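Following: one structure in structure tokens, then a few remarks.
One protein chain is absent from this view; the other protein chains keep their places.
So, chain A:
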Amino acid sequence: MAEPQKNAENGIHIRNLYKIFGHGAAGYVDMVKKGMTKAELNEKHGHVLGLKDINIDMPGGDIFVIMGLSGSGKSTLIRHINRLIDPTAGEVLVGDADVVKMNPRELRDFRRHKTAMVFQKFALLPHRNVLENTVYGLEVQGVPRARQVESAMRWIERVGLKGFEQKYPNQLSGGMQQRVGLARALTNDAPILLMDEAFSALDPLIRMDMQSVLLDLQKEIKKTIVFITHDLDEALRLGDRVAILRDGEVIQQGTAQDIVLNPADGYIANFVKEVNRGRVIRLDAVMAPINAGAQPASVRAHADTTLDEAATMLTKAGQTELSVVNGNGEQIGRLDLQRIISAMVTPAAGN
């Protein structure tokens, strides 16, 4: 079983990353640094600016979500982490190693032992059954067959595919195929899991289901997960931290709550409008200070509780006020139903 890997060694740090698509791209980085825009570069030189000055820190052991619409460069960005795409300039540091500077051999070792990837279109080997697909990463590493199978069977069962080992991908539904993709990545037992729009091709219900599977798994595996999505709800649900990408630039990064409460610009505010705030905002962000001398409310809730959960607690208890407590059980604030509801409602447009 994978040890909890919450440590700096598996954090990912992206520094001043640029990607320009086209011939002799390196020659254009300076122009972009001096302020040439994506449109100008394309018009004058016929080159496409994929990523511009990306700086992101992904702490080890967390789920980091990169969200953006199509064409924002999010799939390009995740492919820089295991260098399926070579950057034009910049650094990708995993622990102490710069992925960009690795030679082909080091890169292959890095991909075999440090990362595993799940793909939007599943990318399973159609001529191999579920078991043979799942062992692929270990097979490539040269692990003995018995250990390959043992490890694969455990993850196949864990993602709920027990009994399907001998089926071919074509015999499975999309959701089941992506479970295979997930099992294949987990069997690799790498500390970093790269998920490129892994759930985007699935039906909404199955997608919710897979998100739950992932969150559940993460509690025990504690991997560094980089998750790409175009769906803000998915981003806010999964991400410990979220970065929003637009036209190849990061326009905001922070926790889900940061983004909902303080959108960096109108573009993000527009997105955030449709979000269910009750599920994102936590009590400590909106609580009121303790009233000196007042009796603590009988309902107590941890500061990390979402507004949604708090409202449910209050309704069930038939109360209108609760105490917000920290991890040691000390009261650090209070909140009444009125305040909870007003925080849950989207601020009217124009505010």
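Note that contacts are C-beta pairs under 8 Å (C-beta built on N, C-alpha and C of every residue); 3 or more make two chains touch, one makes a residue touch a chain; residues count from 1.
By our rule, contacts and distances are computed from a predicted model.
A.B. asks: The chain dropped from view, which UniProt name applies: "ABC transporter permease", "FeS cluster assembly protein SufB", "FAD:protein FMN transferase" or "Proteasome accessory factor PafA2"?
C.D. replies: "ABC transporter permease"
A.B. asks: Any idea which of A:39, A:140 or A:345 touches the chain not displayed?
C.D. replies: Only one listed residue reaches the unshown chain, and that is A:140.
A.B. asks: For the full complex, which residue in A:10, A:115 or A:323 touches the chain that was left out?
C.D. replies: Of all options in A:10, A:115 or A:323, contact with the hidden chain holds for A:115.
A.B. asks: With the full complex in mind, choose from A:148, A:188 or A:224 the residue touching the hidden chain.
C.D. replies: In the complete complex, the chain left out is touched by residue A:188.
A.B. asks: Of the residues listed, A:70, A:103, A:170 or A:328, which one is in contact with the missing chain?
C.D. replies: If we include the chain that is not displayed, A:170 is the one touching it.
A.B. asks: In the full complex, which residues of chain A touch the absent chain?
C.D. replies: Touch set of chain A with respect to the missing chain: 82, 84, 108-113, 115-117, 119, 121, 123-127, 129, 136-137, 139-141, 168, 170-173, 188, 194.
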